[in-house]
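Structure incoming, see below.
A single protein chain has been omitted; all remaining protein chains appear in their positions.
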Amino acid sequence: MAKWGMVIDLEKCVGCQACTVACGMENTRLPGEHWQDVIFFQEGEYPNTELKWFPRPCMHCENPSCVAVCPVRATYKTEEGQVLVDWERCIGCKYCMIACPYGVRFYTEEKPRYGGPDVKAVFKSGDARSWDPPWRAPQEDWRHGVGVQPHDVVSKCTFCYHRVSKAPKGTADLDPQNPALREFTPACVVTCPTGARFFGDLSNPHSEVNKQIAYKNGVRLLDHLGNKPQVYYLTGEGGSVPAERASKLKV
Amino acid sequence: MDQPILNPKITRRRFLQATGAAGAVGLGLEKTGALNTISKVHAQPAAEKSGETVITKSFCHQCPARCGIDVYTTNGRIHAIYGTLDNPLSNGKLCPKGHYGVYLTYDADRIKGPMKRTNPKKGRNEDPKFVPISWDEALDIVAARLNVLREKGESHRFATLTGRGWGYTDVGLLKEFGQLYGTPNYNLGHSSMCSDASEFVKHVMDGHHAYSAYDYSNCNYLLVFGAGFLEAFRPYNGNMQNWGKMRTKAPKTKVTVVDVHLNTTGSAADRLLLTKPGTDGALALAMAHVILTEGLWDRNFVGDFKPVAQPKDPDAPRPPEPRFETGKEIDVAGFKEIWTVGVAEWWNLELKDRTPEWAEKITGIPARDIVTVAREFATTKPAVALFERGASAHTNGVYNGMAIHALNALTGNMFAKGGLRGYQMKTAWAKLPIKVEDYQDEYAKSPERKKPRIDLAKTKKWPLAKNMMQEIAINHLKGEPYKLDTAIIYLTGGIFSGPDCTKWEDMWREVFVIDTSPYPGETNKFADLILPDHTYLERLQIADTYPFEGYPISMIRTPAIKPLYDTKVFGDVVIEIGKRIKGPMADYYKKIGNTENIIKWMCEGFKDKPGDNGVVDFETFKQKGVWYRKPYAYLQKDGVFYEWDGKGYNKVMTPEEVKAKVMPTPTGKFEIKVTELEHHADYVKEKFGLPPERAPFPQWIEPRHGGDGDLHFVSPKLAGQAEGRSSNLPHVSALIQPAQGGKHDVYLEIHPEAAAKRGIKDGDRVRIKNKIGAIEVLARVTHTTRPDTVVLPLIHGHWAQGRWAEAKDRLPTGSTNEVTENLSEPLSGLACYHSGLVSVEKV
Partner (left out) sequence: MIAKQEPKSFGEVFALLSRLYREEGAVNFLKLCFTLGKTPTPAGRWWMWSSILTVAAFLFVMYQLVFVGHSSFNTSSDGVNWGMAISTYVFFALISSGLTMIASLAMVFGFKQFYPVAKRCIFLAIITLASGFAVLALELGHPFRMLWAMPTGMQVMSPMFWMGVFYSIDLVLLFIKFYLLWQEDWDSPLSKFVGAASFVAVILASGMLGLVFGSMVMRPMWYGPFTSIYFMLTAALCGAAAIVVTTYMAYGFDRRNMGPHLRELAEGADLPKVFATLIGITLVMFLTRFWVGLWSNLDGMDGFHALVRTPLFHVELWLGLVVPFVMMLSPGMQTKMSHQMTAAFLVLGAMFINRYEFIIGGQLVPMFKGMWAASLLPYEPSATEWALTVMGIGMSLALYALGEKLFHLSAVPPTLLETEDRPAYA
């Protein structure tokens, strides 16, 4: 059984947010529902000022606190390692959002923050979906949190479950440059223009993701919390993983 | 009736199957069966009666790069766009903008068909009261106006204003239209509001009026002046792909960025030099000074001092070897140049005093940093120095650009592997078997038709400028050289994006405006007639690449879906209007038939020159989406030019061949002493006050800043900002990088010192104003900009672009161009967007 994981090379990442957009398109997300967000930090003073960033998908933790807190077992971890939400069980209590150290979960029954009318009202759904835009992707699987969600549930990155779960068994690496595997690779990995993302089987010692982690000293976000993310960052020379969850707060 | 040329058997539009083995598998299998696990009692809607997912090849519309895209369609709906894997531009990747097509196609505010205005009053707050009409009626209205103009002998008062043209099937048709109809204003391009200075610099120095092709993946040092390399510089997708390579290859490419504020490019680079706006040229001159004084120039490309004759007597005092010494002139005759012209004179006239200490005073960059960068740049080979509008959209922009471009020559990186690789080669299109001259009537041929263009480009006023779009509104309002009567607007909107943009509103009140955009917008608000285009995923269209790696690339858009609404592709609109003009012109367009015929004919050229990917005709072109033939034909190495002979760069080129094929300047050399400016020394003197002998050389000229106030104002383009049409996409508003915006608005970046002086706190609403106008915006007090510069990205501020763009509570209140003076660089005509002055106050 594969244990899917992701490696993000921050030395290559340029903060273009193509991953965010590709994810939103592939998974028919609402504006601002950034399953795969890019987090920016500004530090330092002029003229030696810096802007840092890192892409933040769901970490699909080995010890996911969101799974542990869900009172109805709507959030669960699959055998292949994805942390998913069953939209037919979710009661919308948002405890998982409270318990996720990485802030990757969304409850979309919220006031739109992008200005102008609510896209959910413009692209109204005639059925149980919470909205229904013309560009809605065909895949739909609510037990795995795939598709346009119904009202009042929590949504999150699925590691593109609808793609990855169809990969041939025993695949070590989902390389989007390989035409045979491209369609099984998560959207963010497919589109990443700098090639900063790798996706593969962490349980296979020969996989590219393990190689990258070993060669370039992969680190995990907030590792002291013990959630053990299955997303690793390579910090190289140019990149860095923030030690703190928030930018310098103005208190 | 005349038959259209080239057998126009219109085959039924059909979707192309995925080419890769796995193509449609991943997406096509969500048939009803796959969802059986879901209990029926639950509310999930039944899965669609799913057809297969099909992939159509197209190319992107979001920037000039033209990346090949795979458009995923299921049940007649587009739901995904990814980069085409076997496409040399996209390589399966896309930038963030590349994915917007799904939203743009289904934009809730799209125009549903041709319409005409019924409210004669025009204004921002006037409802045009459009009513739908048929295409026939619409085209007849246009033709009737044009026929009347011809009858009155005023056909020059008809103009077409164009933005991003895609090649021969849209903007490329307009030249013939103009020749047949009789107007000099057939294609008033937007390039002077884009980046003409960089093309101009290349044109006068190395002979190519074009953007350069850079060999990033082999480059070891990248010096970027005022180009958002990781935000806006084209080809954005290609830049990022190369960035991934550059930053992880051995040796790692070192990057220095010169800009006026901190952006992702500056932050991702190894070094960011925050220079004073408009002073990039001074920096480059000082670097050239260091390169020469420290003897770091490339002797194979530039040449060297002639050896000094030494006395035969070994005891006699030996004269010193000549060298470049600060403040001292050299003997021009004693310096022998190889592929450059004018280095020695340049030194004597300009460079000898351009020390790093001098530049520090101008730019604010410490001299020590200038020396370091100059040494790194000259000694790390291959290297590239590139610049864009940040350096050139100033009154001194061309001279700044020349100083920067000269660095490439001094270090021998011109046409070199890993350097500035060259310029775009042409695609093997077949020429149409039809001659325009055969269809020109007496009216069109008459000398009466020789009128200046409305923008006065290429006239005495702007002798060297290619286009002067920003002058159109002023010229029209003054009636100089005349007033326009009818104008077609295609993919451009000076009314929002031109400097001092509100002038356009006054102009469009007086002109019969035909807008072709499929979306509402500011121009549309003033339109009399709307002839909506297809959106790009509905079009059949071809294009050539923007300069990428030099070898020729062309691409095709195949419609992924039937047009959603009653729209018509712009090229066919031009042809249909042509068919309705009285005289032989109509016959010309009847022969042409439509754009599909043109495309099919042009593809015949691939039979002799098949693409590297096996594209030999129209059908294979549609399957692959791209035609290309590698490699770039020329290479300079150690001062020798080679031509590709089919196997390698083996053929050594003569100076004559280099002049004809590689550096088509008047001298056949890289001109640091620019012949074209020598010829226009009078004009240069008039505009810059320079003595004739100085006119041809890269040099420091103090920029003149438009507007008035105590802060410089720049309006960069953001990574997420697509061509003109992203502010009505809530998905885009929600992800604008929080350095400049975030979720809802875009912010005015202001340095804490500047903010404190004005009593401005982070998040305050402030007014930006100068003599041109005023807009209001939220302030972001940040260390990402210089204390003398405020930054506001040009994306929001629309007052007519759709329900999200016009969101009531969104800031800024208007276009950045409402506080940008209409001031142009005199040589290239480039609008000086990036140096204006404003004052900022708390509201």
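Residue numbering begins at 1 within each chain, and the chains themselves are lettered A and B in the order written.
Here is the rule we use: a contact is a pair of C-beta atoms (placed from the backbone, for glycine too) under 8 Å apart; a residue touches a chain by one contact, two chains touch by 3 or more.
In this text the structure is predicted, and so the values were computed from the model without any measurement.
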item: Touching residue (missing chain; options A:Phe40, A:Phe123, A:Phe184 or A:Tyr232); value: A:Phe40
item: Contact with the hidden chain (one of A:Gly103, A:Pro168 or A:Pro205); value: A:Gly103
item: Full-complex contact with the absent chain, from A:Arg89, A:Lys166 or A:Lys211; value: A:Arg89
item: Identified contact with the non-displayed chain, of A:Glu45, A:Asp152, A:Asp223 or A:Glu237; value: A:Asp152
item: Chain A residues touching the omitted chain (full complex); value: 32-33, 37, 39-42, 53, 56, 65, 67-74, 89-95, 97-113, 118, 151-153, 221-222, 225, 242-247, 249-251
item: Residues of chain B in contact with the chain not shown; value: 738-739, 742-743, 762
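Keep this in mind: only the chains that are shown with their structure count from here on.
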item: Distance between chain centroids, defined by C-alpha means - chain A, chain B (Å); value: 34
item: In the complex with chain B, residue positions of chain A that touch it; value: 9, 11-12, 14-18, 20-22, 24-26, 28, 31-32, 34, 38, 40, 42, 44-47, 49-53, 87-88, 112-117, 119, 122-123, 127-129, 133-143, 150, 162-163, 166, 176-177, 179-184, 187, 190-196, 236-238, 250
item: Chain A partner contacts - residues on chain B that touch it in the complex; value: 19-27, 29-30, 34-35, 37-39, 42-45, 47-48, 50, 53, 74-75, 77-83, 85, 91-100, 102-103, 105-106, 108, 230-231, 236-237, 240-241, 243-245, 247-248, 252, 262-268, 272, 274, 719-720, 729-731, 733-735, 737-739, 743-745, 751, 762, 782-787, 803-807, 809-810
